[in-house]
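Since the structure comes first, as structure tokens, the remarks are kept for the end.
All protein chains of the complex are present and in place, except for one that has been dropped.
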């Protein structure tokens, strides 16, 4: 893995949903998202909206893939989420790369609370084959 | 279609992302989401995060399905998003039910800007067969 | 798990492709398919057609799900296949139920040769909640 210089980037969307990337390693990443009211899909109780769960999974899958592609931009081609249980507590996600090809990579992400499996997710991402300075790296140096 | 009494419900998550459901008709729904900085997935320019696009699509698909199931709660079983182009402008989504069974329904949702197809999405939703008062209706009367 | 009386059923399609279900246990099933010319997707060499791989995975996932639903019929609602490598040898599949609900179940199936991961597959299946005589059982007694 190439080193990601400095902090993990945090785009506005992560701030909006409270997504944190907690670890990035070669082909592997983890993240979390607190069950705050902002991400609740129901008006009367805190249950994470499916879109918020998809967002956490996409983000963690992205960094797993990007980490083995020189931290170049690896756009999501498709994302598939299987929802297993309603999420009524803080969420943790763990992603790993299943396949890393010259055109596309596939990552698998599991989302859970400390007690319950919440979703199992797969995403296909474009890989650029770039290993040089990424837009993230460039952005960091601004 | 049963009538949805009063306003379309707006859970906290819709407020967070700026998702608006603009129309709900029998097996059909539309929505929109402005390209504000809050939903941007890149630090330096406004490009909607894939998770925000998934969130809009899931929401619109949900209402298309719920509308033909007595506005009962119809949880998402799985969601599959194909990303076609980066989203650099306000987003519009249109969903329709492809299949409405006694156990599950399938909805198809297209997400676009005024000029560009952004994503094509399919979701499978549980259908309860309920036609009575839904949790949304109950929540409305609080 | 309810016992499956007698032999695992073998519909015509299994014969056509050479699909064998080798084990069915509670929420778990395995199967195999030889790389014969009949399943080859290329005219000049033996490489399994993606549809044959999907067929093996669907079959194994089906039996994993059916085994925890009284061997009732559990039709496939949707199937998602990620192809990891070309299949140039005999294929083995292993499936397990990730979620078994009153309306739908989700199964995950991996397809591999003795040396290579070929595909990773997820399917959503309808569950009937039936635990009595299944159509398979009835067919067996004919």
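Per-chain residue numbering starts at 1, and chain names A, B and C are given in the order in which the chains are listed.
One rule holds for everything that comes next: contacts are C-beta pairs under 8 Å (C-beta built on N, C-alpha and C of every residue); 3 or more make two chains touch, one makes a residue touch a chain.
No experiment lies behind these values; they were computed from the predicted model shown.
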Touch with the omitted chain, as defined above, among A:77, A:93 or A:109: A:77
Where the unshown chain meets chain A, residue by residue: 77-78, 80, 101, 103-104, 106, 124, 126-127
Touch residues of chain C, complete complex, unshown partner: 9-13, 15-17, 37-44, 49-52, 54-56, 58-59, 75-83, 86, 135-136, 139, 142
Residue numbers in chain B that touch the chain omitted from display: 80, 82, 84-85, 98-99, 106, 108, 117, 120, 122, 124
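Please note the rule applied: only the chains that are shown with their structure count from here on.
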Cα-centroid distance, chain B relative to chain C, in whole angstrom: 33
Separation of chain A from chain B, taking each centre as the mean of its C-alpha atoms, in whole Å: 21
Multi-chain contact sites of chain B, meaning residues that touch two or more partners: 77-78, 80
